[in-house]
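First the structure, in the form of C-alpha cells, and then the observations on it.
Complex shown without one protein chain; remaining protein chains in place.
Labels A, B and C are assigned to the chains in the order they are written; within every chain, residues are numbered from 1.
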Amino acid sequence: MRLEYTEKQNKFRAEVRAWLEANMPKKALTSFDTEEGFAEHRAWEGKLNEARFSAVTWPKELGGRSCDLIEWLIFEEEYWRANAPLRVNQNGIFLLAPTLIEYGTPEQKARFLPRMAAGQDIWAQGWSEPGAGSDMAAIRSKAVKDGDHYVINGQKTWSTRAVWADWLFGLFRTDPDSQRHHGLTFILMPLNLPGITIRPIKQLNGLPGFAEIFFDDVRVPVANRMGDEGAGWNVAMATAGFERGLMLRSPARFQQTAKQLVDLYQRHRDTADRDPAIRDAVLKSWMYAEAYTLSTYRTAGRLAKGAKIGAEASTNKIFWSELDLLMHETAMAILGARAELMAHAPDAGDIGQWLDGFLFAQAGPIYAGTNEIQRNIIAERMLGLPRA
Amino acid sequence: MRLEYTEKQNKFRAEVRAWLEANMPKKALTSFDTEEGFAEHRAWEGKLNEARFSAVTWPKELGGRSCDLIEWLIFEEEYWRANAPLRVNQNGIFLLAPTLIEYGTPEQKARFLPRMAAGQDIWAQGWSEPGAGSDMAAIRSKAVKDGDHYVINGQKTWSTRAVWADWLFGLFRTDPDSQRHHGLTFILMPLNLPGITIRPIKQLNGLPGFAEIFFDDVRVPVANRMGDEGAGWNVAMATAGFERGLMLRSPARFQQTAKQLVDLYQRHRDTADRDPAIRDAVLKSWMYAEAYTLSTYRTAGRLAKGAKIGAEASTNKIFWSELDLLMHETAMAILGARAELMAHAPDAGDIGQWLDGFLFAQAGPIYAGTNEIQRNIIAERMLGLPRA
Amino acid sequence: MDFTFDEQQLAFRDAIRKFLMVEAAPEMLRDIWETQIGRSAELRAKLADQGLTALSVPEEFGGIAQGDLDWVLVQQELGYFAIPDSLTATGYLAVYILNQLPANHALRGEWLPKIASGEARIAVGHPINPMVADAKNSNLLLLWHDDELHAVKPADTQLSQNPSIDQSRRLYKVTWTPSAATRVLGADAGRALWAGVIDRAGLAISAQLLGLAQRMLDLGVDHAAQRKQFGKPIGSFQAVKHHMADVAVKVEFAEPVVHRAAAALAENDAKASVYVSHARLAAGEAALLAARKSIQVHGAMGYTWEADLQMFMKRAWALDATWGDRTFHKARVEAHVLSGAALGPGETFN
Partner (left out) sequence: MDFTFDEQQLAFRDAIRKFLMVEAAPEMLRDIWETQIGRSAELRAKLADQGLTALSVPEEFGGIAQGDLDWVLVQQELGYFAIPDSLTATGYLAVYILNQLPANHALRGEWLPKIASGEARIAVGHPINPMVADAKNSNLLLLWHDDELHAVKPADTQLSQNPSIDQSRRLYKVTWTPSAATRVLGADAGRALWAGVIDRAGLAISAQLLGLAQRMLDLGVDHAAQRKQFGKPIGSFQAVKHHMADVAVKVEFAEPVVHRAAAALAENDAKASVYVSHARLAAGEAALLAARKSIQVHGAMGYTWEADLQMFMKRAWALDATWGDRTFHKARVEAHVLSGAALGPGETFN
C-alpha cells in the first residue's frame, strides 16, 4: 500500500489542470438538454478531443491516451475540480466504447470511435422499453433479418439525450421465439433512418432530457451488429456493468459537490446552525464522499492487479445515489426559502445550481437499475441469500 | 374538539398522583425477571388492587373502576410520571382480561379476574411455537378431547415471564386435520399441571425473561376453554389486536423516557454537543413522543364515538418501537464510554437504567409481530396493495 | 377532553373534498400552471361559491365567521388537490389581519366584503419570505416594515418576478416606500399581529403539506398497484410495500400534531407557536418522505413532467421552506424543549 502519486501521475495532473485553466469555457454552457446547449457541449467535446482529453482511457491508436484507472481518476478529479462541462457523449464514451473495444470488429472501431471521441457522433442508448424497465430481459422490440439488413419494429423509452443525439445502441429481439435473455442482439444505428420517430420526454425541470423512440420497419445493415446474433445480452451486460460501475460516476463528482456543500454551509451558519441535523449532514457528506473516493482507488488497485468488478457495481450505485441525495437535500435545507427559485431568478442570490442538482439527484436511486434491484443483487449474488 | 380535561378527570388525576406519592415503594423493585423481583412485583400488584388501581378500565363489579380511555391515559401518565414499577401481570390484565371480559363465561370471569387483579394469579401467554413465530397460524401444539378434558401435547416458546407465572393462556390445535387459522382453540391452564415442563430462556441481559413450555399429555378440563372449540383464532386476534394497540404501550411510557432523555442531555451538553446528531435526536424524541400521545388521545376520542381500532394497531407498533430505539440509542451516545456499564457498577455515575432499556428496546421491532409484518399489514389492509 | 372534530366540521370538509375532486383535476392544474398569471378567475369564483373566501370573514361583512379549526381541515384539502390560488393569503391571513384591526377601521369595511365575495385578492409580505407570493395579481398588499403593518396598492410598488420550480407559485420581489399614508399599525401592535400571522401561515402550510403527503402516497400506491414488472404489480414487492407503509406511518402521526396546533391557535394557547412549529416539522417530514418514496415507486415515470406526481412534489418542496424554513421552526421547538419547561406525561395539554 502506497498512497502517494508517482512523478508521472503528478505531471499528468499538472498537464490536465493547466489545459483546463487555459481552455475552460469563459461562461458556463447552457444545459445540454436544450438544442443550443447540446451544440455547445458537442463543440466542447471536440475541443477536448483536440487535446486528446475526451477519452483518456482509450488506447492511443484509437484517439485516447491509454490512461490507467489511476490516471483516469486524476483526470476526473481535475475535470470536476474545474467545474468543467458535463459530458454530453458519456453514453458513448463510457458505456458503448468499452464494449465496442471489447466486442467490436476492427472496422466498427475505426468507423465509430474517432467520430465519437470528436463529438461528431453523440450516442444514445436503447435499453428500456415501456414494459421493460427494471426488467430489461422483457425486451420486445424485434429485428428481423432480411438479406443483409435487419428490419426493426418496436419501441424504446427513457433514452437519455436521444432528442438531439446522432446514433443509438441497443438490444433487439432477433429470435421471435426466444424468452428473456436469449435471442437478443446488440445493434447500432443512426437516429436519422427512415421509420424512426423520436418523441421527447420532458423531465422534472421541464427540459426534454430523454425520449421515446419508435421503430417502424427501420432497415439497419447487418454490419451494424455488435457481437454475434443472439449474444446481445452478454454484450450489453458488459456495458451495464460499467454503467453501474466505475466509469459513469467518478468520485470526483461527489467530492466536488461535498466541497461546495461545505462552502455553502460556512456561508450560512447563522441560520443553518439552528437545525443541528444540517451540520451533521454536512460532515457526513464529506466523510461519505471521501469513503467513495477511497473505495474507488482500492477498486482501481485491485483491477490493476487483475481482479474483476463484481458486486461493487451494485454497492457503488446505492452509495453514490444516496450520497448525492443527502448532499442536495442538505443544500436545499440550508438555502431555505430561496431553494425553490430557478437558477435564473433575478433575486436568487448564491443558490447556484443546487435546485437542478436536487432534481437530478431524485433520479439517482432509480436509473441504471433501481436501488431496490441493486439490493436484491447484493443479497443474492454477494451474500448468497435465496431468490424469492 | 376540546383539549381540556374535565373537573372529574382532573380530580381522578389528583387522586392517582396522591396515592402514588403515598404508596410508591421506597426503593426501586428488583427486576421481575428474577425470582425475588417477581415476588416483589406480585406484592405491588396486590397493593395496587387494594386501591382498585390494578385494572382501572375493568367494570366496577369485576374489581376495576370502569374508567374510560381518557381516564386510563390519565392513570398511565401519573403511573409513568411517578416511575412506578413495571406491571408483572400486564399479559393478564391488558391482553387476556379484555378477551375474557368479551368471550369468557360468567363463571370464568368470576373465577379468574379477581385473582388476576390482586396479583394472586400471574398470567403468561402461549402463542409462539418453534415453527410459528411471525407465522402464528402455523401452530402445531395439539389438544385432543378426552371426555371432559383436553389432552395437550406440544411446545410453546417465547412465553414472557412464564418462568414464575401461575397460569397460561394460549392457542392449541383441536382439529388435527385443520390448516392454518382453522381448528384452533383458546385454552387456559395452570402452569403447575403434571406433564408441563418449563425451560427458562435467558435474554440479552442474562435474566430468564421468557421460557419454552413443553406439554406431555397434559390434561386440562374443557371448562378452561374460552370461546367455542375451533374458534380460537378469532378470540386470540382480539387479544393480539389489543397487544399491538392501545393498552400495552401507553404514550406516557415514551413521554417519560423522552423527558429523562432531555434531562440527561441537559446534564451532558458539554460533550453531547460535539455531535450535532445528538441534539437533533433529542428534539425528535420529544416531538415523536408528543405525536404518539396526541395520536392516542385522538384514537381514544374516536373509540368513544364508536369507531373501531384498525390499522392504527400496526402504525402504532412501528412508531413506538422505532421511537424507543431512537431514544435509547441517543442516551447511549450521550453516556459514551460509561454506557456499557451495568447499572450496579460502583463507578457508573448517572447512567441509571439506560443500558437495560436499550437492550429491551432491541426487542421492540421484533415481538408482537415484527415491524416487517406490520408494514405488510399496513400496505395490504390500509393501502390496499396486492398480496405477494 | 375530546380530540375529534364535530360532525359539522367534518361534513364541511367532506363537501369541499367532493367539490375539489370534481373541479380540481390534475389537468386543470396543468392548464393553470401554463397561464401567464398562474391564477384562474373561474376557479376562484367556484371557491367563493363554496364559501371558502368567506370562511373566517365576520358575518356582518358577509362571511361565515369560522375559525382555525375549520381552516385546518380545508387546508388539508387545498394541499391534497394542490389548489393554485391565493386563497390562503387572502381568505385566512389577510382576514386574520383585518380582524385584528379596530372594529371600525376603514380597511375592514372596504376589504372584508370583497374578500368574502371572492372578488378581492390580497397578498401578504413579511421578511421571513424573501418574496411576496401573488404580489402582482392582487388588489392590495399587506406588508411588514420594522414590525409595522402597511397597506399598499400594487401600483405603488415595483415588482420583479422570481420563477419557482413550482409553477403554481408566482413570486415577486417587492420594492416600495413606507409612508404615514401606508402605515396601518405601529410596531408595538404590529409585533403581536405579525406573530399571529406567522403562526397561522405555519398552520395553513402544515395542513397543506399533510394533504400533499397523502396525495403523493395515494399516487404512489395507485402506480404500484397498476405498474407490472417481472410479471406482477410492483406493489406486490415487499420493498415497494414498505416504502409506502413508511409514508403512511409518518402521515398518521403528523396529522394529530397539526390538529393540535389548530386547536391551540383557536384557544390562544400560550404554547401555540411551539405547537405550530412542531406541526410544520412533522408535516414537512411526512411530505418530504412521501415525495422521495413516491417518486422511487414511480421509477423513471416519476421523473417526468407528464406524471402528475411532479406537481405535488414541487409544491411540497416549496411550501416546506415558506413562512419559516425548517431551521426557523426547529429553533422554536428547541427553545421550548430546552427551556426547562415542564415536559413528560401529563404535560401535553397544560
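Just so it is clear, a residue touches a chain if its C-beta (ideal position, glycine included) is under 8 Å from a C-beta of that chain, and two chains touch if they have at least 3 such contacts.
Given the structure is predicted, the values throughout are model-derived calculations rather than measurements.
> For the chain that's not shown, point to the residue among A:Ala118, A:Leu184, A:Val282 or A:Ala361 touching it.
A:Val282
> Which candidate, B:Trp44, B:Phe94 or B:Trp158, sits in contact with the chain we can't see?
Only one of B:Trp44, B:Phe94 or B:Trp158 touches the chain omitted from view, namely B:Trp158.
> Contact with the hidden chain only, please: which chain C residues?
237-239, 242
> For chain A, which residues reach the chain that was dropped from this view?
1-6, 9, 13, 70, 74, 76-78, 80-81, 251-252, 255-256, 258-259, 262, 266, 279, 282-283, 286-288, 290-295, 297-298, 300-302, 304-305, 312, 315, 318-319, 372, 374-376, 378-380, 382-388
> For chain B, which positions touch the chain that isn't shown here?
Within chain B, the residues that touch the unshown chain are 128, 131, 133-135, 138, 158, 201-206, 271-278, 325, 329, 332-333, 335-342, 344-348, 355, 359, 362-363, 365-367, 370-372, 375.
Simple rule for what comes next: only the chains that are shown with their structure count from here on.
> Can you check how far apart chain B and chain C are, centre to centre, with Cα atoms defining each centre and the answer in Å?
Distance between chain centres: 40 Å.
> Which residues of chain A are in contact with two or more other chains?
275-278
> Mark out which residues of chain C touch at least two other chains, giving numbers and ranges.
Expected reply: 237, 240, 330, 334.
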